[in-house]
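Take a look at the following structure, please.
All protein chains but one are shown at their positions in the complex.
The first chain written gets the first letter, and so on, giving A and B; residue counts start at 1 in each chain.
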Amino acid sequence: MTFISKTIKLAAAAVVASTMLTGASTAEDKLKIGFIYPSPVGDVGWAYQLDEGRKKIEAMFGDKVESVVVENVPEGPDAARIMNQMASTGADMIMIGSFGYMNDGLKLAAQKKDINFIHASGYKTAPNFGNFQTRNYESAYVAGMAAGYVTKSKTLGVVAAYAIPEVVGIINAFTLGAQQTNADVTVKVVWLNSWFNPSKAQESAKSLIAQSADVIFSLYQDTPSVVQVAEEEGVYVVNTSSDMKKYAPTKLLASMTIDWGPHFTTQVQAALDGKFEGTAYWGGMADGAVGLASMSDDLSADQKSTIEGVMAEIAAGTRHPFDGPVMAQDGSEKIASGSAIEDGALLGIDWLVTGVETQLPK
Amino acid sequence: MPSIYLEPRTERSAFAPFLVSGLAVFLTMVAGSGLFLLYGKSPIAGFHAIFIEPLLSNYGIGEVLLKLGPLLLIAQGLAIGFRARVWNIGAEGQLIIGAILASVVAIQFDGSTSSLLLPAMVLAGALGGMGWAGIAAWLRTRYNANEILVTFMLSSIALQVLYYLVTGPLRDPQGFNFPQSITFSAAATFPLLIENTRVNASLLIALVVSFIAWVFMQRSLMGYKLVVGGLAPHAARYAGFGEKRAIWLALLIGGAAAGVAGVGEVAGPLGMLQRTISPGYGFTAIIVAFLGGLHPIGIVFSSALMALIYVGGDFARLSVGLPSAVTDIFQGLLLTFYLASSLLLTHRLRRRSSENRIVAEIAE
Partner (left out) sequence: MTATLIFIIAGTLAATVPLLLAAMGELVAEKSGMLNLGVEGMMAVGAASGFVTVALTGSHALGIIVGGASALLLSGVFAILSIFFLANQVAAGLAIGILGLGVSAGIGKNYEGTTVNALPKLDFGALSEIPFLGPAFFNHDFLVYAALLMAFAVWYVLQRTKLGLIIRSVGESPSSAHALGYSVALIRTCCVLFGGAMAGVGGAYLSTAYTPLWADGMVAGRGWIVVALVVFGTWIVPRVTMGAYLFGALSLLELSIQGLGLNIPSQLLSASPYIVTIIVLVVISRNPTLIQLNSPMSLGQTYKASN
């Protein structure tokens, strides 16, 4: 230990002691849960859905829990500070809502063994650090079916952020679903190379429309910008995270929704019971974590019931969007007939299926 | 009615800089109180969260020191240039290039446990920052291209270089295509200074650089010549110290400091190269340099204050529920009021009246 740190320790010791005393006196039986979101909660989108999950916790556990929210925390050197401050102000559980918080969260979890962490969309776990994701490829598959029904140009356009496996898997499932209802569709993708850029997302949608796409898939765009432009241009649109019907009242084909409620409430219950374990949760249609909302009335009753039938099969586990045979872009068989993709392979998927015209960015 | 007018000061009071900074802080507090009320929060709670709360825990102090490091380092480098009237506003880009080069070293020698790895990274970072700033120096001295504009453009370019590298060549091959590099090994990161905080040894570099800056600017002939070279190019040429040398020196010093600050981030709290390396340290450091009166000792205080506002702003989000915009607004206000107040450094307010000798000396 160095001279500086000693001096500071001495100087701070007194104040620290005093805050610890006051901290102890205010501690109650409530489970205090901190929530950190990467973007403002707003009306729709990723942070909004996480916050809906938080509301479900409050609705279910009432005054047994107390939640604290800090929104719009950029992934970067400052996120750790907010987490740490939550930890030091008595949080018993912390939900960190973005991939980029993973390493800082893990470091903190290692220091504070009595705090339980749940982390959105990561891949690492620890005894007191679990992660959660949803099988959005399941809802993408059925959304793709809907897209296949309505497309006339047989061209679908996807506005996507980065080619991370989750996004690649969703694009593949969307394409496979569309091929179920319309054998010779092609899918074009624009890679934004940015998590947040509403203007560019909108420009991308327009460029896809100009390339004759008549269904646009707004994949992980946190703002309704793509949905809005689709309504304006008169093409169908599918989107992720939230129900965006109000932004495209006539042209929304369907919204792929996420419900964190079931997982959040189970985790909180586990924490209350002292049985929390850091697990990797991957929720799908089976447990109601993903679904399809606001299906367009332009789909016939038959088409809707076909889609709903497939959803029921996926939920029941009798059907998998990646049921073989599945061919990659280069024509090689990736999944043999009669088998489906393994979860592990899906978590690291780095190839696109045949039918997707755009290449993965190098 | 007596009117007030400005009169240039003939001599400077030694205390004036402190008074001016104090005035700026005071005015910011007043405006800040209004801001808190606007958000429906008590100003006392707001100020407590921003200025006191971070200092109440080891961790909070650590966080302030963590922020102080890069701000101090960059501002010291920039201030030297600013005093020579060389306007390097691209420290953000120099920081990024420094971070990139250091990361290349760390990635190249991943797994090495050599104690030379970290010094090599610091060196690479310094060279990277110097190289990036050197482009501006070369274009200015060779082609007369305005360094304000060039350093600024180079910042935007550096950001794109970073984006390119983290989504491509420097991306972690096992990282699921997420735009970030591998996690650096222990030998490629700065050791912690205080346990359970994130303050690391890169802070010591900032402190040492501050001392060197003080010696250089206040005590050395070269520092004197540098300032003269910027202020009065013709006189300086007589003294054998041309404007060109002043420009090169000013930009290289600023670039090196910013580059090393970049190393402090990737080899410090981040431990990897990613898209967001700095929350705008390179730009904030310009504010810090001015707020510190471009003086090495003043900058120590101003960087501490700015670091406190950064950390306190984050604390206030949780404890008072203030939005993150407050940090930006506070920094903007502080610089605005400082710039306004600093008129009193060079001028005094006089009241035009029958007796012209009555002087309203606010700064003294």
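The criterion applied here is as follows: a residue touches a chain if its C-beta (ideal position, glycine included) is under 8 Å from a C-beta of that chain, and two chains touch if they have at least 3 such contacts.
Treat the numbers as computed from the prediction; the structure is a model and nothing was measured.
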Subject >> Touching the absent chain when the full complex is considered, from A:67, A:202, A:240 or A:255 >> reply: A:202
**OP:** Among A:67, A:116, A:180 or A:225, choose the residue that contacts the chain missing from this document, as touch is defined above.
**Re:** A:225
**OP:** Could you tell which one of A:110, A:210, A:286 or A:312 touches the chain left off the display?
**Re:** A:210
**OP:** Just name the one of B:50, B:130, B:170 or B:326 that touches the chain not displayed here.
**Re:** B:326
Original post:
Residues on subunit B that touch the omitted chain in the whole complex?
Top reply: 87, 89, 139, 142-146, 148-150, 152-154, 156-157, 160-161, 163-164, 167-168, 283, 286-287, 290, 323-333, 335-336, 339-340, 342-343, 346-347
Original post:
At which residues does subunit A meet the chain that is not included here?
Top reply: 40-45, 48, 72, 188, 190-191, 193, 196-200, 202-204, 206-212, 222-225, 228, 232, 247, 358-359, 361-362
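Convention: only the chains that are shown with their structure count from here on.
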Original post:
Can you list the residues on subunit B that touch subunit A in the complex?
Top reply: 55-59, 61, 63, 66, 163, 167-168, 176-180, 183, 193-196, 198-199, 265, 269-272, 274, 276-279, 310-311, 314-315, 317-319, 323-324
**OP:** In the complex, go through subunit A and note every residue touching subunit B.
**Re:** 1-2, 4-5, 8-9, 12, 15-16, 19, 68, 70, 72-78, 80-82, 84-86, 88-89, 99-100, 103, 111, 123, 162-165, 168, 193, 347-348, 350, 361-362
